[in-house]
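The structure under discussion is supplied below as structure tokens; questions concerning it will follow.
In this view, the complex is presented without one of its protein chains, the others remaining in place.
We call the chains A, B, C and D, going by the order they appear; numbering starts again at 1 in every chain.
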Amino acid sequence: MRNPFVMQCGEFHVDYKQDMTIWKIARVRWRIVTIVALFALFPMVATDCVVGLATLCGIAAIGAIGLNILTGFTGQISIGVGAFLGVGGYTSAILTTKLGISFWIAFPLAGLITALVGALFGIPSLRLKGLYLAIATLAAQVIILFVISRWDSLTGGTAGLVLSRPQIGSFTFMSETSYYYLMFVVLLITIVFSLNLFRTRVGRAFIAVRDRDIAAEVMGIDLFKYKVLAFFVSSFFVGIAGALLGHYTMIVSPELYSISVSIEYLAMILVGGLGSVFGSLYGAVFITLMPVVLRSVVDVLSGTFPGLEAVLIGMKEVVFGVVIILFLVYEPDGLNKIWSNIKNYFRLWPFSYTK
Amino acid sequence: MAFFLQMLVTGIVVGSVYALVALGFVLIYKSSDAINFAQGEFLLIGTYVCLTLVASYNVPFIAALLLALAFSALLGWSVEKVVLRPFIGKPVISMIMATIGLSSVLAGIVHIIWGHETRVYPPVFSEKPLQFGEVIIAPVYAWSFVIVMIWLIIFTLFFKYSRFGIAMRATADDQQAALSMGISVKTIFAIAWAIAAIVSAVGGVLLGNINGVNSSLSLIGLKVLPVAILGGLDSIPGAIIGGIFIGIIESMTGGYLDPLVGGGLKEVIPFVILVIILMVKPYGLFGKKEIERV
Amino acid sequence: MLTLNNVEVMYNRVILVLKGMSMVIPEGKIVALLGSNGAGKTTTLKAISGLLRSEDGEVTDGYIELYGERIEGKDAEEIVKKGIFQCMEGRRVFEHLTVEENLIVGAHTRKDRQNIKADLQKVYHYFPKLHMLRHRQAGYLSGGEQQMLAIGRGMMAKPKILLLDEPSLGIAPLLVKEIFSIIKRINEEEGTTILVVEQNANIALSIAHYGYIMENGRIVMDGPVERLLENEDVKEFYLGISEKGRKNYREVKSYKRRKRWL
Amino acid sequence: ATEPTKEGGKEQGTIKIGALFDITGATGDVGTPYAEGEKAYIEYINSKGGINGYKIELVGQDYAYKIPEAQKLYQKYKSSDKVSAILGWGTADTEALRQQVTADELPFFSASYSENLKNMKESPYNFLTAASYSDQARSVLRWIKENHTGGTPKVALIYNDTAFGKSPIQDAKDFAKEIGVEIVDEQIVDLKALDATSQLLNMKKKAPDYAIIQQTWGATATILKDAKKLGIETQFIGLNWATGEGLLPIAGDAAEGFIGVVTHAFPYEDLPGMAEVKEYLASKGEKLEDKNQKFIQGWVTAKILVEGIKQADDPTSGEGIRQGLEKIKDLDLGGLAAPVTFTADNHAGTNQIRLAKVENGQFKVFTDYFGY
Partner (left out) sequence: MGILNVQNVSIRFGGVLALDAVSFEVKEGEIFSLIGPNGAGKTSMLNCISGLYKPTEGDIFFKGERITHVKPHKRAALGIARAFQNIELFPHLSVLDNLMLGRHVRMKTGVLAGGLYWGKAQKEEVEHRYKVEEVIDFLELEHVRNVPVGTLSYGLQKRVEVGRALAMEPDLLLLDEPMAGMNNEEKEDMARYIIDIHEEKKTTIILIEHDMGVVMDLSNHIAVLDFGKLIAYGTPKEVQTNPRVIEAYLGEEHAV
């Protein structure tokens, strides 16, 4: 009988199909199922406030995965995510409130339309690279927000639009828990989809474009097509996240999608790990929760030291920055790398190196 | 015609303020290929230090400015030492992220020390507008134009001929190879950051004289990023011409297009033009081309 | 003058590459370091020149001494100041700098700045082609031109010890000969000690005084060049000569003879 | 929520109020004194023994003018702190939370006086404690109409491209038409503008007699300084966020003659309502001179909410407080602000303002409260 306490030490696969599954070892698969189940059950025990935060984290994670597809996997830095979230949110808002279309149709359409807008603003990638391309996406941010705040008849202008929570039959996703599940399903699909994407042809091509575009071209990859495609796919998920967020907060307005949102998302994937699906998830959780945690610390402390409140509020920002920097110093490849280093350490333990 | 001239001159002088701030980006980029998102905070701190000296300690303006510049240099130097040192040789993107973290730290410190109120310089530059024919300029702006031209000359010479200038460019090209030349990449970075902080502080002091100082002044950093890009991220003349160019476009749009559409285009059009120009010149007006050979 | 004793190098805290590497580089001599791909030659050079750190590698055991002074773990710039200069694998010229600026950067650490002009001329004298190209951006030079530039840059530093990593890589045969003769001249005329890592064993051994052969992170054989040249294995695996003289590549057998030292 | 401590005794428990402060965000300069004012009044009222035996606890945190942060905070106030009402701040976050406070039945006081908050159908839990931006503009137009000599007054509007900036514009245009004031020009000046030369020169071509500014201090100062530089003669009139002590040092000389809408009193005014403020500050060892108008504004806002709690039959629930607030009639604020009245179908407390003119570097109020 196999010793139940040790991890299977090798991969014994008899065909390539098996060798190509995402999680190759049965125990790992079980572990994944357990984790998913835990997350599915978690709202049963958590307070509304915690579930609400988890929902925001999850939505951010969907957007971050979207951004990571573009920036982490395809190497095209974007500082326009904020506006693309907006496109998603507004599309769904306009479709549901102005045209009375059901959320369930508007939601995927929001993704699709954002994807198209994204692809449109991806056209400069024909010529631009790196930070120069990043500025083109910043231009997208500015232009999209300008259009949104000016097209009053469609978007409600600077005041924005108010939208409602989705419904199935007579059931409305009004409670925190119900919306959490909605987010959870979408997040799961997003994760599985992107994991699959990056072990097949198109995903590989994205990475190739990022690593060595000239070589990629000579391998038969149409650079322009794949760059724009990356904008398309990425914006699809960002749009989906935008729509989810819009229906969660029940409002869309231009001020919700400012440049600082874009930078926040960039921070998520950088802290989480560029080019890593799970990294996006960790990063999203980290960046979403960190201010909340710091704020409660400030809250507790300023109860103890009432005079120091102003200092503490400043300290909150300082600590936030310091934590980010420490993370990067300690592990520039992000949270995901830290996690896999920990895993590797235990995998190799008690030996400290390979070879 | 007078209107046109006024728009043109306003564009040039406002643009030179942009250029002043954009220079900070360029200096960092030139040595490390990274964008410094904490540029705005450098600017803010330099301004606050100068302001505090002038307003609270009654130091004469010029002396206060020099002290503030010295302080900024020290700040840039130590920030590099403490925060950015570990990122030498690491991917540029993590260095960029670190500067985002840094901006949060500095913003927090500014809040703790100087709070939130808008503070104002005692009048340093004369309030009396300069009049050239029918064109009117506020003296602060005229000064920023002059200063930007001085920087232009100093930095062009520095990067072309001085030992450290060339070493800085070498470092930006290939850090590891620079190390192998015996170039102390640390020193190079420290110098670059110190200079960038000085340049920002000068920009900040001028801006502070225009609109007062409060923490949202640091947002100018982001606003000016496109300027640096337009000129070409590593080009000193690029930053200056880019700044003036964007200044003029803004001013012209404001003067001629905004009345037609009810305003607001002034903030957007520069971006549209920026993208169009980049499509033709993908590395900005004067940026170095990425050399791609196989 | 330069001694490596039992040096171990690890990358990323997990990958052990050098496994007790020892060698001695005598003053004023040319030493050749040969070895198959991935043996750790480049790693050895980087361990000496202090460039490991920027790749997340470190010397975990043993020591490196220059004139009896421990230098392992020192910063690269300090080591250059002490007179060790590495020409890195793959040339690594500064692409956006002109040829001349590249050369000037090579002299970055030198104190005697007034002599730089003269040395520049000396480099142009050794490599007239570089003089022709002096205002060109180095990134657009062809491979061979870049290689000359990289060596010229090394000369500009006036090092006591010059570490060359595969100087013949991608160089046309005539030029290889020329470059190696220049290396020899530098050694003879300037008295520079040279450690050269090479795949082209023929040419490396033709100018070297002493050779080391490394496999898998260790030195497996060393000796004066004359002795190495007599070794059967060296002949077969590094010089490509069998008993019958040079082999025709078309007749290479599909089976391999094993090296005796492994 | 409440925990009754003594059956039938005087002490009833604690009523929690949530607050969103902007300390570190884009509007931190005015947000901070406003927050202090709110906190001060709550502390003051507690030191007086609370309201009807209830202590009031203000749970407030900095949201840095970021809407997602406001969302998260709101979530926390609602579900962990179980607050009964919210003191909000900016236009965007007020909009963002409007539906949720409705669903959760929590009265919401914002420092943003958008006209659309008056809409009882869409925002039945939002209360306006001062004249809405539109009302301010209307009152200003009324004042112009009545005081202008020589022909139809020509007015320009200067604002920024945000929900805050645009909020009064349409209403102002409609009202001007109605009373016979001509709107000759509109200019958009960004909140962070370094320069407004092009806008002012364009405006100059239309030669307006007056220009109404809906901006914050920074942009207002830019406008005034550039107008002075260009020698523009127009009388500038700013709505409440353009007005305040903070404008003066930035604009310097250029502020002389500027007219501002005053919704809340300046601390240096001698008014009956100041007594309480002075008493509170004295107990803290602070002086009125160190406070500014935004402090008073925060103080008054909190005071109105507390009055609602006082009037409520069930002060422990949001719904109860709303009913209490709707009983408020002509609440005299001792001149600190215009008297406030709420009813079941009107949550706009007042439409009255005062005007002040900058003379010798200080705002001098020169009208009494008036509406349109």
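Criterion: a contact is a pair of C-beta atoms (placed from the backbone, for glycine too) under 8 Å apart; a residue touches a chain by one contact, two chains touch by 3 or more.
Quick caveat, the model's predicted, so the values are computed rather than measured.
Q: Please provide the labels of all shown chains that the missing chain touches.
A: A, B, C
Q: Consider the whole complex, including the chain that is not shown, and state which of A:P43, A:G111, A:G239 or A:G275 touches that chain.
A: A:G275
Q: Just name the one of A:V202, A:V300 or A:L326 that touches the chain not displayed here.
A: Considering the complete complex, A:V202 is the one touching the chain left out.
Q: Based on the whole complex, identify which of A:V233, A:M250, A:V298 or A:I313 touches the chain you can't see.
A: A:V233
Q: Taking the full complex into account, what residues of subunit B touch the chain not shown?
A: Residues 293-294 of subunit B touch the chain that is not shown.
Q: May I ask you to list the residues on subunit A that touch the chain which is not drawn?
A: Residues 15-17, 19-20, 193-194, 196-197, 199-205, 207-208, 211-212, 214-223, 229, 233, 275 of subunit A touch the chain absent from view.
Q: What does the interface between subunit C and the hidden chain look like in terms of residue numbers?
A: 11, 15, 34-39, 89-90, 140-145, 147, 166, 169-177, 199, 201, 237-240, 246-250, 252, 254
Keep in mind that, in the parts below, only the chains that are shown with their structure count from here on.
Q: Just give me the whole-number Å value for how far the CA centre of subunit B lies from that of subunit D.
A: 36
Q: Roughly how far is subunit B from subunit C, going centre to centre by Cα mean, in whole Å?
A: Taking the average C-alpha coordinate of subunit B and of subunit C, the gap between them is 43 Å.
Q: At which residue positions does subunit D touch at least two other chains?
A: 23-24, 161 - these are the residues of subunit D that touch more than one other chain.
Q: Name the residues of subunit C that each touch 2 or more other chains.
A: If we look for residues of subunit C contacting two or more partner chains, we find none.
Q: Considering only the defined contacts, which subunit B positions touch subunit D in the complex?
A: My answer: residues 3, 6-7, 10, 14, 17, 107, 111, 115-120, 123, 127, 129, 136, 138, 207, 210-212, 214-216, 219-220, 223, 250-255, 258-259, 262-264, 266-267.
Q: Quick check on the complex: what are the subunit D residues that touch subunit B?
A: 23-24, 26, 28-29, 31-32, 161, 186-188, 190, 192, 194-195, 197-199, 201-202, 217-218, 221-222, 225-226, 229-231, 246, 249-250, 252-253
Q: Going by the contact rule set out above, which residues of subunit C touch subunit B in the complex?
A: Residues of subunit C touching subunit B: 49-51, 53-55, 75-77, 79-81, 85-88, 92-97, 101-102, 104-106, 108-109, 113, 137, 139-140, 153, 157.
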